[in-house]
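After the structure tokens below, expect a handful of questions from me.
The complex appears here minus one protein chain, its other protein chains still in place.
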Amino acid sequence: MGRYVARRLLQMIPVFLGSTFLIFCMMYALPGDPVRALYGDQAIDEAQIAAIKQSLGLDQPFMVQYWNYLTGLFQGDFGTQIASQQPVADVIADAFPITVRLTVFAFLFTVVVGITLGVIAGLRPNTVVDKSLLVLTLLLISVPSFVLGYTFQYVFAFQLGWVDPNVNDPENYGQLLLPAVVLGSLSLAYVARLTRTSIAENLRADYVRTAVAKGLPRRRIVGIHLMRNSLIPVVTFLGSDLGALMGGAVVTEGIFNVRGVGYTVYEALTRREGSTVVGIVTLIVIIYLVCSLLVDLLYAVLDPRIRYA
Amino acid sequence: MPEALDTTAKEKLPAAEPATVPVPVDAKPEKARSLWSDAWDDLRRSPMFLISAALILLLLVMAAFPGLFTGASPRDGDLSNHYLGAANWTNFFGADWFGYDVQGRSIWARMVYGARASILVGVGVTVLVTIAGTLIGVLAGYFGGWLDAILFRLTDVFSGIPFMLGAMVVLTTFTERSVLVVVLALAFLGWTTIARVARGSVITIKQADYVTAAKALGASTSRILFRHILPNAIAPVIVVATIALGGYIAAEATLSYLGIGLSGVSWGIDVSAGKDQLRNAPHVLMMPSVMVSVTVLAFLMFGDAVRNALDPKMR
Partner (left out) sequence: MTIIDNTAAAPAPRSADDGSTPLLEVRDLHVEFHTRDGVAKAVNGVNYTVNAGETLAVLGESGSGKSVTAQAIMGILDMPPGKIPQGEILFRGEDMLKMPAEERRKIRGSQIAMIFQDALSSLNPVLTVGYQLGEMFRVHQGLSKKEAKAKAIELMDRVKIPAAAARVNDYPHQFSGGMRQRIMIAMALALEPDLIIADEPTTALDVTVQAQVMDLLAELQREYNMGLILITHDLGVVADVADKIAVMYAGRIVETAPVHELYKRPAHPYTRGLLDSIPRLDQKGQELYAIKGLPPNLLRIPTGCAFNPRCPMAQDVCRTDVPPLFDVTERDGGELPGRRSACHFWKEQIHG
């Protein structure tokens, strides 16, 4: 187990360096110019651009800039908003807790509802219940989240008046419910499908047959023998999913006016403020990588074959 | 949607299918059918396939010849046709069938012309990622060793960035975003799934006896690769690619909705434009939403049907 953890940590280093480098390249090496982009269609003042670039260290050689960016990350420096000169870290500090709350809410919704639906369908492969779940998940996957968001907002807030269309108080879980459901719905569909397939497949596994032959009661067969094996791939998926949920927050928070990091990105996108976007994306990538590391470790706990490999 | 693409790899392309009746070990049908002809037999009888294929065909025609569906222009607006309540639901295929948008442009015309952007992006990205992903996956899987180590690490690096966020970062740096730019941006981040799938299936096939036999008979590397490995490794790649296509279309719409996708006519842009009038004129937002959803659904169903037919585990 110790060796596995060590190996996994070591493997993460090049991936971390690579991913941050990639984001960095996207930001600075692609044809666009973030400072110029700031001006949009306005007349461009070259002297001012040079001044801004110098203050941000953008006039330095490429690798030096990357080094500054990387060392900055370790000190919690996610860059500076070019327009307001405010550190992105400050913006993140305000917005991050809200997004965490929303994401965790959405995540729990995904896990609880998704796994429950998947297990129900997986235990009855090819029945009406199973096929309806298939159709439902297919619909959830094919409706983009911005469409789902506005549909829900229109139906539940404007037509039925059950909820507020916007989130005014991010502490209020009642208000966060609708955005959380919208944010989690795609993952929910995947989790349900994955669980269903995994359960249906393992249901035919030899060791389940053995468990039946041992005369175990059905709830023990399902709860202990079938579940543990079937949930391994689901757990793996869920780890990579947290990062995706944070990415999806850009759309959802925009629709429901949740003032989290997603909303900040959304605002920054409309104002064409690259450095904010990059700063927040970097943070999410780090969270994503940490989550996948945790999931790999969890995977080892769940599956002894990995642990002792 | 986008992250959907990542997941297909992780679940090694099962997602969720009616597990067909497990034929008992003691009862194997004797006739040996080829994977492809068998798959085709299955597809022809699958209602899901027929419906989705018909929808896709319709969308393709719409993308190629939008003029067949509407005489109105998607770009020229007439502000006197201001949008509220102007829909004429019974005037089929007319300019005012679904009313007019905020600029007084025909919503129906924008829906028809929007198909082209979606289809071009979807197909373009899929073709690019399939070529790039297969190439990288096959090289890594077949040659192994240090080449595999490097390529696989590279795949890890690219998949370490959430697809949509990465695309946002790439696209913010562009001011003018043509179809080509969007396609390249999505393909740049999207190839990893296919690469993983291709690598995995090549590694499995590499160890098959018929490959060993071909090697023992002195077949050249290129012959083994192109005659033996590729044709057998391609089925799972095609399955993942077909399902991913729908995801790319959704991704394009989402990016356009966020204002960093296409600059021209796109359903995503129309959704974004309609959102401020959701309360008064929901149809302005709903029509392009329906188009996106139906298009993505059609490709997903198509992909699902192909997967069911091709995945030997399901039979």
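By letter and in written order, the chains are A and B; residue numbering begins at 1 in each of them.
We take it that a residue touches a chain if its C-beta (ideal position, glycine included) is under 8 Å from a C-beta of that chain, and two chains touch if they have at least 3 such contacts.
None of these values were measured; they are calculated from a predicted model.
Interface note: of A:M26, A:A180 or A:A211, the residue touching the hidden chain in the full complex is A:A211. Mapped onto subunit A, the interface with the missing chain covers residues 204-207, 209-217, 220, 224-225, 228-229, 232, 302-305, 308.
Heads up, the rule we're going with is that only the chains that are shown with their structure count from here on.
Between subunit A and subunit B the centroid-to-centroid distance comes to 21 Å (mean Cα coordinates, whole Å).
Only residues 1-4, 6-7, 10-11, 14-19, 22, 153-154, 156-158, 160-166, 168-170, 172-175, 246, 250, 253-254, 257-260, 268, 271, 275, 278-279, 282, 285-286, 289, 292-294, 296-297, 300-301, 304 of subunit B touch subunit A when the two sit together in their complex.
Within the complex, the subunit A residues that touch subunit B are 11, 14-16, 18-19, 22-23, 26-27, 30-34, 37, 121, 125-126, 130-131, 133-134, 137-139, 141-147, 150-151, 153-154, 158, 186-187, 190, 192-194, 196-198, 200-201, 204, 233, 236-237, 240-241, 243-244, 246-248, 250-251, 254-255, 265-266, 269-270, 272, 274, 277-278, 281, 284-285, 288-289, 292.
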